[in-house]
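Here it is, the structure in full.
Only one protein chain is missing from this complex, and each of the others stays in its spot.
Take a look at subunit A:
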């Protein structure tokens, strides 16, 4: 695309007096600006508005968990794009759809939509807030399902001239990075992404076009991940050692997303280690069990490896993993592996098991992901001597605690490699703790912005970022109008048709060929009572119009007059004359004047028209015209003199202009005056002479 993105400061033609309002692109993070949680990013450009993600903040509840929706007018938003199903990216959607004035369209991928419903329904059920604090209920979720449209990876959609499509993001099943194209300016919103392929997901794709703006997550800031196989080896080793020593392994994990990856690892490890196969693996999450069918279905959204395995059997039909509904069904007799939610060990099944097992040093607890500050999981990472149980008693913490992160966010190496290849001129960081983000910004600036062409921005919530895009508009001239490509200086006239952000220029005759618009000709025929002689009309018309042609009607043989080459006046009968013409503003005006004239003549018919006046010499005419011009110029400019060459000298406030009456040339030092005199003269001339027909 020919569009170039340039920040306002580097615009070259600043002096051009044109409005640039439409060229300003505004980005406002309504959430996840210098924080993690409630992702929501507002973007508007050329009157088109896009909202990316619509999450809640997991640390707050009720209205305070929402993004700052009151900063914007939801009814102006055209499209809302949801990147993936995590609560901090999708959970305020039912609220936004049902409780605000938002009337636009919502898009997400197929797997996201399927899991979104399950996840939010579960969220509504387990969240223990009062009814007033509830942002939405199950009914709202069901209603929202009807308004959500689905988009497949790479599929290009267009809404209101906003084009967008998405790429795989690697983070969880169905996660997408959205590329939005408004009038040739491209914005990439990564959502949460990972450039590392894992067991079931593809790595985030590299878009084939470089965006003008990249809104990118910065969760891990400048940290680096351990290589995946090292993490996996640690994970399987810990489990293997523990169970072979007769211990139990507890893996507290969020039900969806990374848990599936861990299950794949475990199932695979078990299938290659016969000695472990009599040791049960339990997966205790009813929600995840429900979602399993989604994982078993949307195989196409996963990586090549899973798809190949699918050729033999569905890899998500685990062989060694059993489901566990509640702790009552659990028969705690010997070594086993249990994966249970919640991931933070706040309460629930994972906590119950933790309480049971924490005192035995044979047991292990593997924490597989990002843990939130303030939860027990975060506490035990520091391996305290004692922990508080759910019943308030203290117990010694003897079990081994391992923190092995499988969180699928990009680390610094991935972010920097991604941006290096993408080379966006503007980078907006979101979704990261302020400190991490600050460090990342510094590092990115030293890496990319050294040449001054890249800007790195870290807006806080509700802080708007404005960028100017000098968008070059390209049009395609087609059809009859394009038969010859014009040389420089030649004029091009035609209809400019805009659809979305594409422009076409065409001749009016071609309008119906290249667009679904059609044109019309309106022929008007009007009858006027007139009882005088037909020939009488001609003369007064000639005084107004330069061209009045006499003729006879082909059909009836009655005399006609073609006025101004537009309006035909015809004698219909003794008492009536008729006029017909093709409607357009000029013809209408001409016809009106003819009507007025005819009516006038009917009224003043007795007056005899002096024939001789018609034959007034050209000279006389010219002399009269000259007089009129002079008089009018004097009335306009005041000081008008005639010089020796017959030119008129006009002085205004010390500025002098010389006007050549013959050809209308004006000489003057002062541009403004020159232009004024020229315009005035042109107008006077059109007024004093009969109106010439168009040279059409």
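Just so we're on the same page, contacts are C-beta pairs under 8 Å (C-beta built on N, C-alpha and C of every residue); 3 or more make two chains touch, one makes a residue touch a chain; residues count from 1.
Following the convention adopted for this analysis, contacts and distances are computed from a predicted model.
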Chain not displayed: protein name in its UniProt record ("Cleavage and polyadenylation specificity factor subunit 2", "Integrator complex subunit 9", "Prolactin" or "Serine/threonine-protein phosphatase 2A 55 kDa regulatory subunit B"): "Cleavage and polyadenylation specificity factor subunit 2"
Residue of A:208, A:328 or A:669 in touch with the missing chain, whole complex considered: A:208
Absent-chain contact - pick from A:452, A:489 or A:654: A:489
Chain not shown: contacting residue from A:26, A:101, A:241 or A:314: A:314
Subunit A, residues in touch with the chain not shown (by the definition above): 2, 13, 16, 18-19, 110, 113-114, 117-118, 142, 145, 150, 152-157, 165, 199, 208, 227, 229, 232-233, 268, 272, 290, 293-294, 296-300, 305, 308-312, 314, 470, 472-480, 482-483, 485-500, 503, 505, 508-509, 511-529, 583-586, 595, 694-696
